[in-house]
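Removed from the display is one protein chain of the complex; every other protein chain stays in position.
When the chains are written out, they are named A and B in that same order, and each has its own residue count from 1.
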Amino acid sequence: MNLKSKNIVSVRDLSKEEIKTILQKAKEMEELLNSNKSLDTMRGKILANMFFEPSTRTKFSFASAMQKLGGQVLTLEDTESTSIVKGESLIDTIKMMEKYSDLIVIRHPREGSARLAAEVSSKPVINGGDGANQHPTQTLLDLYTIRRLKGKIEGLNVALIGDLKHGRVMKSLAYALARLDARLTLIAPIGMEMPQVIVEELIEKFDADIMRTTSITSGIKEADVAYVCRVQTERFEDVYEAEKMQRAFRITQDVLKHAKDELIILHALPKTTEIDPKIDETRYAKYYQQAFYGVPVRMAIISLLVK
Amino acid sequence: MNLKSKNIVSVRDLSKEEIKTILQKAKEMEELLNSNKSLDTMRGKILANMFFEPSTRTKFSFASAMQKLGGQVLTLEDTESTSIVKGESLIDTIKMMEKYSDLIVIRHPREGSARLAAEVSSKPVINGGDGANQHPTQTLLDLYTIRRLKGKIEGLNVALIGDLKHGRVMKSLAYALARLDARLTLIAPIGMEMPQVIVEELIEKFDADIMRTTSITSGIKEADVAYVCRVQTERFEDVYEAEKMQRAFRITQDVLKHAKDELIILHALPKTTEIDPKIDETRYAKYYQQAFYGVPVRMAIISLLVK
Partner (left out) sequence: MNLKSKNIVSVRDLSKEEIKTILQKAKEMEELLNSNKSLDTMRGKILANMFFEPSTRTKFSFASAMQKLGGQVLTLEDTESTSIVKGESLIDTIKMMEKYSDLIVIRHPREGSARLAAEVSSKPVINGGDGANQHPTQTLLDLYTIRRLKGKIEGLNVALIGDLKHGRVMKSLAYALARLDARLTLIAPIGMEMPQVIVEELIEKFDADIMRTTSITSGIKEADVAYVCRVQTERFEDVYEAEKMQRAFRITQDVLKHAKDELIILHALPKTTEIDPKIDETRYAKYYQQAFYGVPVRMAIISLLVK
């Protein structure tokens, strides 16, 4: 089975059916990985990893996924715009790389660049993050992790914790979770709440069950999943305020006293201080496992896009 | 069949027969690529891509070619001379890399460096461009593109357009085209003409049919192929003069009104303003296709050099 679209630009482009197909395929891939068999469905195929912005997780998990399928990888890193030094357009760069490869992954700081790439490329294009806009494969691996570890998504109480105003990860995830009928608890400092326009869209489109709070201990009580992101202190003008927020939005063992026993904590990584490292060794911490799931999910996506 | 020499340093080292062997082999490779079969003639073999100067096209098309043959790639990029920081000689660097690989591609800003590398290496060496000197695989893919798209080279009128004084691509191409009995139309701004010593050599050696002009509209009239390169405006002292030249040497739809219907436009890429982007979508534009032909041509060369 192929995906309707040959590209993965935004999770909004994917139907509920297509999301389920990807998650199902990812399960198969995880089993193949665990079986320790070598695969060769992508033998002779090349994935072009085009990074116009630094990344490690996205870059390496796509590379690992392609290699685990028996394929190979070309890596273009142009964070200082070396090829743009010569004045070449992004369109020309894409039209070159698609000649050398069978599939393109692109991360670019400019919003809409992945959509543009998909339009000019005859080979499938996967958006690996375009500025503050979209990062669909992150959302898909987040969904996979939740379903894999909790058995379902529908009806779960998922707390999104941290700066919900900036950053693409939380917004895309809220959209996808609402579509798949999870309940959302949005826990953000004042001034960093999920934009009202998005909350209203989720309620109108999906009749979403959304609770909002600024208190992490109160919000975490009913949560089945706590998805944490960084509160960027540099966004606060007042240093005192920044430190206060950083302390208030840190996951510690004290905070977890308020949580369910079966709570799982997720994080897109890299993390800094927002989760006490003592949590890393507890049964709650599932973010390293989540990082691993990036591989089977991306193997699934590659397999569905490249014939 | 193997090439006489184990190295590809200059297109001047290749006999007419050897050039034909490479182009013939490239045709086979293109067919294999199009058949979507995975190849493994280079399985277990390693190509060392050594770039002491930035490059994207040459680097990625060699890597892609090697991977499409089932081989693998090591990439050394030393544009800031990190290993030379420790004071190591180029000879020692080559003698190291040849121990780790089966074939070396080298791009280096110093003229003659590829010849030096070929002398000290026991593994085959391909020149990926040495300063303003030689870039033989670019010339071979240019020849392949012309023969592939026009059915022949002999007797064709090939217009070389732009700065013909500086830069290796146009000089090497003129030499190879003359040897294969194409007719040349050299179209360059005053002060950027093909050096007289080269023109004389082509006439003496190959009895070449060469027309020279400074007018793009006049020169393009009889052309079957228009090979365009950048006019580097920074070479002009006078800004007004530079802009005038840039306008005069730009390929636009107006210019193409003077051209044959079957004209094809080639460019080594990356391009900036020298071709109006509107041309990209026309039937004339074959430069992206030309970029693709870099892969089968380099597959052919690798196959002929590595036993």
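We take it that contacts are C-beta pairs under 8 Å (C-beta built on N, C-alpha and C of every residue); 3 or more make two chains touch, one makes a residue touch a chain.
Keep in mind that what you see is a predicted model, and the values were worked out from it rather than measured.
Q: For the chain that's not shown, point to the residue among B:Leu39, B:Leu76 or B:Val125 touching it.
A: Answer from the full complex: B:Leu76 touches the omitted chain.
Q: Given that one chain is not shown, which residue among B:Ile8, B:Ile46, B:Ile106 or B:Ala300 touches it?
A: Reading the full complex, the residue touching the unseen chain is B:Ile46.
Q: Over the whole complex, note the residues of chain A touching the chain we left out.
A: 37-39, 54, 56-57, 60-61, 63-64, 67-68, 70, 72, 269-273, 277, 288, 291-292, 294-295
Q: Which residue numbers on chain B touch the omitted chain?
A: For chain B, the residues touching the absent chain are 43-46, 72, 74, 76, 82-83, 85-89, 91-93, 95-97, 99-101.
Here is the rule we use: only the chains that are shown with their structure count from here on.
Q: On a C-alpha centroid basis, what's the spacing between chain A and chain B, in Å?
A: Distance between chain centres, rounded to whole Å: 41 Å.
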